[in-house]
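Written out below as structure tokens is the structure these notes cover.
Missing here is one protein chain; the remaining ones are kept as they sit in the complex.
The letters A, B and C name the chains in turn, as written, and every chain counts its residues from 1.
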Amino acid sequence: MMLIPCPWCGPRNETEFHYGGQAGVAYPRDPQALSDAEWAQFLFFRDNPKGVFAERWMHRSGCRRWFDLRRDTATNEILGAGAHEEQERTVSV
Amino acid sequence: MAPRTPGADLPDHPDRLWRSADPKSSYDVVIVGGGGHGLATAYYLAVNHGITNIAVLERGWLAGGNMARNTTIIRSNYLWDESAGLYEHALKLWEGLEEELDYPLLFSQRGVLNLAHSLQEVRDGVRRVGANRLNGVDAEWLDTDQVAEACPILNTSPDLRYPVLGATWQPRAGIAKHDHVAWGFARALDQLGVDLVEGCEVTGFETAGDRVIGVETSRGPIRAGRVALAAAGHTSVLADTLGLRLPLQSHPLQALVSELLEPVHPTVVMSNAVHVYVSQAHKGELVLGAGIDAYNSYGQRGSFHTIERELAAAVELFPMFARAHVLRTWAGVVDVTPDASAVMGPTPFEGLYVNCGWGTGGFKATPGVGWCFAHTIANDEPHPLNAPFGLERFTTGALIDEHGAAGVAH
Amino acid sequence: MTADLYGASPLAVRADALAASSSPSTVRIAEVPFRAQVTLRVDPRGAAAERIGAALGAALPGPGGVARTERVAVLGLGPDEWLLVGPEGAAQGLQDTLTAALDRAFGAVVDVSAHRTIVQVSGPKAREVLNKGCALDLHPRVFASDRCAQTDVARTSAILMRHDVVEPGFWVFVRASFARYLADWLIDAAAEYGG
Partner (left out) sequence: MSGPFRLADGGRIDRERPVSFRFDGRDLQGFAGDTLASALLAQGVHQVATGIRYGRPRGVLAAGPEEPNALVQIEKPFPEPMLTATTVELREGLEAVGLPGQGRLSPDPDPARYDAVHEHCDVLVVGAGPAGLSAALAAARSGARVVLADADTEFGGGLLGSGEMLDHAPALEWVERARAELARRSEVRLLPRTTVTGHYDANYLIAVEDRGPDAFTRQRTWHIRAHEVVLATGAHERPLVFADNDRPGTMLAGAARTYLHRYAVLPGRRAVVFTTDDGAYAAALDLCGAGVEIAAVVDARPEAPPFWAKRCAEQGIPVRTGHAVVGTTGEEHVTGARVAALDPDTGALGPEEHHACDLLLVSGGWNPAVHLYSQARGPLAYDEAAGAFLPSGSVPGVHPAGAAAGLRTTAQCLSSGAVAGVQAASRLGLEATAAPRPETDPHPVPKGRPLWRVPDPDAGDPGRTQFVDLARDATVADVEKAVGAGLSSVEHIKRFTTIGTGHDQGRTSGTVSSGIIAGLLGADLAEVGTTTFRAPYSPVSFAALAGRERGELYDPIRVTAMHDWHVEQGAPFENVGQWKRPWYYPRPGESMEAAVLRECRAVRTGVGMQDVSTLGKIDVQGPDAAEFLDLVYTNMMSTLKLGRIRYGLMCHADGMVFDDGTVMRTGEHRYLISTTSGGAAGVLEHLEDWLQTEWTHLRVHLTSVTEQWATIALAGPRSREVLERACTGIDLDNADFPFMSWRNGTIAGRRARVCRISFSGELAFEINVPWWHGRQVWDALYAAGEPFGITPYGTETMHVLRAEKGFPIVGQDTDGTVTPQDLGMGWAVSKKKADFIGARSFSRPDNTRTDRKQLVGLIPAAGEGVLPEGTQIVETRVLPRPPVPMLGHVTSSYRSAALGTPFALALVKGGRDRIGQTVYGHVGDRLVPVEITDPVFYDKEGARRDG
């Protein structure tokens, strides 16, 4: 049972969260300008590293905020918050 | 010595299995991944296509990945034509495999029930049975009473939180003994002169332009006329070294086993809605699988709450399992695609072929994969059965969406 | 009369069962119906948040914190989200106060009084009962009197607020459609303490 650090609610059991896969995949600025292959990359292709992975989680049973996390997919070790600056503002519950 | 406990023991293995080979400097075909798929592919390359200068490279011990960790369910009752074609081909091969490999695979066609717990699952089940029958796959729709007859220990009371409203039934489906399957192929390959190289991790590829000409391994470089990837959950990691992106995510998939029990469970029961599937294996142990854990992981372990939820479902469906005991839990790493169907075919790299994304369906497909992947490698083009499973489908949108069949699907 | 004004609360039908499962020496479980509940969304760093704090008489707490005034408890549910809990009948007044203080700044005020009901769980065994289905550490060292949390209780989501008035206890806010399930679960969890 991983302990996921929600930036707002503090560390909670993984069961409270919804997993969102790879972080930082932006919606294309102009999807219509993309080729079918490029659009397929956005729709279906995500990194799948063994090791450190920047990924998205949403605190479904808590504050319902999405946030990014870096986790080692080989060990489940959580290495800290990812992209959002605000995430440093953790609280303890 | 006194008689053995009935059923509690397995038939003996042959005296000779395989020699663990040292790698040569080059092969016609190098197969990366010594699991069921890699072994079956090598086997059909040899027997169907006459190619025997093959190395199967396994980073750990042979067939020690998902092949050693799955719950051994074999069935072909998939919804879409493409899937039914491939899995049914596999099932037909299963039906002759024991004889072909001359190995006791304990292939037991005891039938599989896929339970429906909601009106929508009933519709989906009837739809799938119809599609199966028209595709030549044996399938029946059973109402609740017929389900109770097929599996008397199942709780078919209407008072269940999610009562059993019916089930699909594939009589030819069943289970086999996973290690025996892998070892049967390995022994045959050993006799065919194929090199099975254990403890040999592939770390990268040797390329010449867009052509893959060999692999880098923990035991030195190996040249290859053709390279075939069959590394399941680790395929992404390997493809990454070539900059080849695959639509895969690797997740833990857990299973557990009970102590040995006198036979009570005559068939295989699967339930998508409550996420559990159960059979009683040859020695008498109950073998249970759960849903896939949601997050990416290569850790070969999952989360305990998945197990707890699975057991809650199991005890609801099978009240008599209350005092059975969990003896051992474990997890495999399954590679899942966006449409829950596999990827098998050539790649943008000449001489490189990929077989991955089997998710929870890998074991049951084993001989079918071997047959088709060997064809793909030998002819440099897909077999008609795996042609729909190429990477192009993600661009065109011609997906083979088996989420319904694969939801928990095993 | 409350019932006349508000109709039927989600757990009116379980009132007797909850009372029967309560025991003064162990755990007491009862619905606290019809409280005014209003969701507030606003940027905590903006002037509007300050205006709201001034209007309420209590600064908006951070996530997991609870601020209390004489009439209202303000629960910090997230970085820009609060639940205001007031006495029966106060929902419209609260909304007016918040909307006025918001003064067309970007934010949201939504009446959710009927969306959830509240179950009070109190007494010496309250923590033990809740921890049968709640994975949070409810020890007073950790979950003090000014704390709240959104989390799972058994198989439903809930908001927990420490509510130590007469005796140590908790308010559990649960969505109305799940209220009977939660009540049944609590009755079951408390059964060993012999109500």
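Please note the rule applied: a residue touches a chain if its C-beta (ideal position, glycine included) is under 8 Å from a C-beta of that chain, and two chains touch if they have at least 3 such contacts.
Note that the coordinates shown come from a computational prediction; the quantities given were computed from them, not determined experimentally.
Peer 1: Let's see if you follow the contact definition: name the visible chains touching the chain that is missing.
Peer 2: Touched by the chain not displayed, across the whole complex: A, B, C.
Peer 1: Using the document's definition of touch, tell me which of C:51, C:68 or C:180 contacts the absent chain.
Peer 2: Reading the full complex, the residue touching the unseen chain is C:180.
Peer 1: For chain B, which residues touch the unseen chain?
Peer 2: These residues of chain B touch the chain that is not shown: 1-5, 7-10, 13-20, 60-62, 64, 68, 81, 84-85, 117-120, 122-131, 133-136, 153, 159, 161-162, 179, 190, 198, 258-262, 264, 284, 303-304, 307-309, 311-316, 319-330, 395-399, 401, 403-404.
Peer 1: Take the complete complex as the reference. Which residues in chain C touch the chain that isn't displayed?
Peer 2: Counting over the whole complex, chain C touches the hidden chain at residues 6-10, 13, 34, 39, 41, 106-108, 110-116, 128, 131-137, 139, 141-142, 154-156, 175-178, 180-182, 184-185, 188-189, 191-192.
Peer 1: Tell me, which residues in chain A touch the chain that this view leaves out?
Peer 2: So the residues of chain A touching the unseen chain are 1-3, 13, 18, 20, 26-28, 30-32, 34, 36, 39, 42-43, 56, 58, 60, 64-66, 75-76.
Operating definition for what follows: only the chains that are shown with their structure count from here on.
Peer 1: Count the C-beta contact pairs for A-B and for A-C, then tell me which is higher.
Peer 2: Pair with the higher count of C-beta contacts: A-B.
Peer 1: By mean C-alpha position, what chain is farthest away from chain C?
Peer 2: Relative to chain C, the chain with the farthest C-alpha centre is B.
Peer 1: With chain centres defined as C-alpha means, what is the inter-centre distance between chain B and chain C in Å?
Peer 2: Centre-to-centre distance between chain B and chain C: 48 Å.
Peer 1: How big is the gap, in whole Å, between where the Cα atoms of chain A centre and where those of chain C centre?
Peer 2: 30
Peer 1: Could you tell me which residues belong to chain C and also touch two or more other chains?
Peer 2: Nothing qualifies.
Peer 1: By residue number and range, which residues of chain A touch two or more other chains?
Peer 2: As it turns out, chain A has residues touching two or more other chains at 13, 15.
Peer 1: Help me check something: in the complex, which residues belonging to chain C touch chain A?
Peer 2: Residues 62-64, 77-79, 81, 135-136, 142-143, 147, 149-152, 157.
Peer 1: Given the complex with chain A, which residues does chain B contribute to the contact?
Peer 2: 234, 236-237, 240, 245-250, 294-299, 303-305, 335, 337-338, 394-396
Peer 1: Under the definition above, what is the set of chain A residues touching chain C in their complex?
Peer 2: Residues of chain A touching chain C: 7-10, 12-13, 15-16, 60-65, 86, 91, 93.
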